[in-house]
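Okay, handing you the structure first.
The complex is shown incomplete by one protein chain, all other protein chains being positioned as in the whole.
Each chain carries a letter (A, B and C) given by its place in the written order, and its residues are counted from 1.
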Amino acid sequence: MPSTVSAMTDWIGLAEEVAAQLKADAAERDRANRPPAAEVELLRSSGLLAADEDAADAVTRIISAADASIGHLIGYHYLHLWRAQLFDNPSVATRMRADRNWFWSGVSNPLDAALELTPTSDGFIVNGRKTFATGASVADRLVVSATRVDTEEKLTFTVDAKAPGISYPSDWDNTGQRLTASGGIVFENVAVDGADVLGAQPADSIRLSLAALGFQLALTQIYVGIAAGALAEAAAYTRGQARPWILSGVESASADPYIVAGYGELVASLEAAGTLADRASESLRQSVAAGSDLTAEQRASTAVTISSAKVFSTRVVNETTSKVFEFMGARATATKFGYDRFWRNARTLTLHDPVVYKAREVGQYFLTGEHPPFTGYS
Amino acid sequence: MPSTVSAMTDWIGLAEEVAAQLKADAAERDRANRPPAAEVELLRSSGLLAADEDAADAVTRIISAADASIGHLIGYHYLHLWRAQLFDNPSVATRMRADRNWFWSGVSNPLDAALELTPTSDGFIVNGRKTFATGASVADRLVVSATRVDTEEKLTFTVDAKAPGISYPSDWDNTGQRLTASGGIVFENVAVDGADVLGAQPADSIRLSLAALGFQLALTQIYVGIAAGALAEAAAYTRGQARPWILSGVESASADPYIVAGYGELVASLEAAGTLADRASESLRQSVAAGSDLTAEQRASTAVTISSAKVFSTRVVNETTSKVFEFMGARATATKFGYDRFWRNARTLTLHDPVVYKAREVGQYFLTGEHPPFTGYS
Amino acid sequence: MPSTVSAMTDWIGLAEEVAAQLKADAAERDRANRPPAAEVELLRSSGLLAADEDAADAVTRIISAADASIGHLIGYHYLHLWRAQLFDNPSVATRMRADRNWFWSGVSNPLDAALELTPTSDGFIVNGRKTFATGASVADRLVVSATRVDTEEKLTFTVDAKAPGISYPSDWDNTGQRLTASGGIVFENVAVDGADVLGAQPADSIRLSLAALGFQLALTQIYVGIAAGALAEAAAYTRGQARPWILSGVESASADPYIVAGYGELVASLEAAGTLADRASESLRQSVAAGSDLTAEQRASTAVTISSAKVFSTRVVNETTSKVFEFMGARATATKFGYDRFWRNARTLTLHDPVVYKAREVGQYFLTGEHPPFTGYS
Partner (left out) sequence: MPSTVSAMTDWIGLAEEVAAQLKADAAERDRANRPPAAEVELLRSSGLLAADEDAADAVTRIISAADASIGHLIGYHYLHLWRAQLFDNPSVATRMRADRNWFWSGVSNPLDAALELTPTSDGFIVNGRKTFATGASVADRLVVSATRVDTEEKLTFTVDAKAPGISYPSDWDNTGQRLTASGGIVFENVAVDGADVLGAQPADSIRLSLAALGFQLALTQIYVGIAAGALAEAAAYTRGQARPWILSGVESASADPYIVAGYGELVASLEAAGTLADRASESLRQSVAAGSDLTAEQRASTAVTISSAKVFSTRVVNETTSKVFEFMGARATATKFGYDRFWRNARTLTLHDPVVYKAREVGQYFLTGEHPPFTGYS
């Protein structure tokens, strides 16, 4: 941790500083489409990787507003550190925070075949490949889930992202979230130290099932951040560069009645989305805090609150990032501004898993009290 | 206050009991369209009129879900007691709570000409007429605003709702909020005791300007309650009476994929609306608590947060109360169910003042930092 | 047919005259909620029951805009005459038009158990009961479908609506389409002349399957009419009675930028709905004209075009009838205006069968080419 960062750190202020730097060339970096090595280095050197757990949501939103890819990376980084506490082995979770300069990523796409773990004298070797390992190729350390070939037990462990046998096919080239390094990862006889095993991940563990909710919530926070970023940049353009329409009868775009009320509509919805995301976060915090007292009902309530927040913020971010162009006008579509990246990022990330099935979850719980199943997405 | 109601009262539980009673014959009473005398008596005898200030929002929502008219009455009742503290004369505010059985209403439609106050030896006489005096004709006591004919000062005072010279034209016959007794009121030489004057209401008083925000917030809470009520009644019908569609391939309406996800979409939006209304309420509480330190900026921030909540909940309640019919089916439109009252109540009450001007307020503040003006509606 | 009505009749002009009469007291008649005997007599005496087939859509829309219940009655009247041509027995179809003063209704709710036909020496007797027989209790003649108890063949025939053994339980009391007399009907040993049988209705007859499409299209035309009526009445109110908002800075509600653009949005959508309904009508006309050359593909294309029109106009009419209140203001919710009837009528009638299953039909055809099944609704 840089010496300037202490327990008294104003994480919000620091995040805003980093965000300002990221925002300055976000459009240019989006076009260049290079792996986000420098961006991760900026997160590291700023000290932001070490932010307190209770600042994580706010930091994630602030960075996402400036650069949704980097917001995604830091949001997941915090998530991996957070979810470590859900496992049985507290010492690993503690060691994960030993070097607060490490940038963490994870490997766990539930839709792929599982990685395979073969026991060795002092641990395991892991083999297999996964798609969509966000941030892994630019990470220091990874949290990985894999299945023992002998017992079929699913284990989660940490490993050096540059360990021998790990390779990254560089197959991420996407219309949105371009700088998230979300390509695949290949494990060929990669050694895992038994001491780095966070624990087993039985499918029916209510406590471990909270991890999937953490991912859903992190996505939601990024959506809220993207919408806020789109509104902020659009407003700056409306104030500074937009022209009033020839038939509007007003002197400036900022005085156009439709533009002003149009912003108001979107801002009101975003306020609602952000506030609900806050509430979902608090609900998850309480479910974690419940420890072994966590009931199926409390878990379901948290899951559904997070799903509500995700359903609603999905609608908000897709609508907002498209609509703001109407408050800027045709000239704002020049490539140099890159304002379309907000929509591209939103549209891409909101497809992570189909939102209508989140709406179905919410509806089932409301209508019949049915709990969401434990899956990698719920 | 009934002896069963004490400082330890579970106001939420009590509100739910009263709501259950109101809900049982809400459709029937809506059709009968009689002044809500029995309903006010129910509020009184239950002890709910004496609820703590910090339970007011929750109680208002719960009652509004069962019967939006009565929710409107009790919400405004709490509001009149709350806003009394904003004036200079604390003794009147204290005396207003002396008899917690009193049901309070107000007379202050900003769009009408002002009532006229003529000074007398020991107070004033008041003359004039006002429209839309919600609840006044069934109230015990009124909070009234009027203008001195000599100084043009605007004063606010309390008066017995049955005082000599006050009459109620019974001109309220509306498609929604039918049981709110929102007809006109006529004052003919009504005596006002000088000791009952809460204080002057100068148009530029930042503290008194919070009263208008309180009204806007109360409306918002009622909208949230109406949407919740529509969803709850619709869900009960879907579960118990709706038939699965012949082409759906499912055994019950509750298993229809479109119905389930449809509820989920509405519930997610309502969660967002309710949470934002809570946040707006907290913001208003803080602005009141700031006392003489209240700045124009803090007031503006509170005003805009309330406007955001109102803009958003307006959309939610109008959409929800109409959409839920699609989850019940054609037979749910029989008059005996009276489910259309949710939409009629929502549609009527959301016209209180035009919502697009609230969106304009939010947009102006976001785009240029402009503060909402002090008016009877902002 | 009145002597004033001839082959040269301007049906549109005549419909507008009748509509003007219906509109004058539509709100009052909606509240009175009496069986529409006088209204049917007005349709009859005007000569409008005899309108040319190619004027039917336009007349239905015009009457629906003024009074959606009566528009429903006349739309179904034209439909019963039209669908008679689809059956095998042209002489009955011809005789149905013998007295152009007759008002026709039908009995065919596909969701009820079938009526039972028992053969007699010269025809049948019919027994059973049906719900939702729109207009039957105020009709002169009925088109009825029932199933032979011996052969299980489904037959369609005409019968005098006042024939011995027919009774009407008067069980229609609804929040919308109140004046459609859509209550039940009971047949007790009602004699049917064999000469009045239009023909058999085998479930797999492609030609007879067009009848269901005719009903779907008639509903669509009524939706378009209701939306047009709501906009017309709202505009009259905005022009003549609405007040400009105090913060709008304009002199009249008609100059308010939000109101003007708001109308524009709704009008544009309604134009789209109306135009698509016209196209759907033309598609159905062509399918009928194809006669025995009608292919499954052409039938599917017509069905899907009608479903598209219904899906889209459903959204338009529900949105329009609710939104227009924002262009009128709170005072427009007084019961005396009865403007909520547009929404009540729209909301009720658009539940005829669930619209999302129509969207599913359209999507299936677009995505995979799958044809809608032959049902009472598709």
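To be clear about the criterion, a residue touches a chain if its C-beta (ideal position, glycine included) is under 8 Å from a C-beta of that chain, and two chains touch if they have at least 3 such contacts.
Owing to the predicted nature of the structure, the values given are computational and were not obtained by experimental measurement.
S.K.: Out of C:R95, C:R279, C:R331 or C:H371, which is the one that touches the chain we can't see?
M.R.: Of these options, the touching residue for the absent chain is C:R279.
S.K.: Touching the left-out chain: which of C:R34, C:R97 or C:R239?
M.R.: In the full complex, the listed residue that touches the missing chain is C:R239.
S.K.: Who touches the missing chain here, A:G13, A:P90 or A:P373?
M.R.: A:P373
S.K.: For the chain that's not shown, point to the residue among B:L43, B:L179, B:A261 or B:A359 touching it.
M.R.: Hidden-chain contact among the options goes to B:A261.
S.K.: Looking at A:E39, A:E233, A:D278 or A:D340, which residue reaches the missing chain?
M.R.: Only one of A:E39, A:E233, A:D278 or A:D340 touches the chain omitted from view, namely A:D340.
S.K.: Since one chain isn't shown, list which residues of chain A touch it in the complete complex.
M.R.: These residues of chain A touch the chain that is not shown: 111, 173-176, 245-248, 258, 318, 322, 325-326, 329-330, 332-336, 338-340, 343-344, 347-348, 351-357, 360, 373, 375, 377-378.
S.K.: State which residues belonging to chain C touch the missing partner chain.
M.R.: 231, 235, 238-239, 254, 257, 259-265, 267-269, 271-273, 275-276, 278-279, 305, 307-309, 311-312, 356-364, 366-368
S.K.: For chain B, which positions touch the chain that isn't shown here?
M.R.: 257-258, 261
Methods note: only the chains that are shown with their structure count from here on.
S.K.: Can you name the chain that lies farthest from chain C, using the mean of each chain's Cα atoms as its centre?
M.R.: Result for the farthest chain: A.
S.K.: Could you name the chain whose CA centroid falls nearest to the centroid of all protein CA atoms?
M.R.: B
S.K.: Provide the C-alpha centroid distance between chain A and chain C, rounded to the nearest whole angstrom.
M.R.: Their C-alpha centroids are separated by 52 Å.
S.K.: Which positions in chain C touch two or more other chains at once?
M.R.: Within chain C, the residues that touch at least two other chains are 258.
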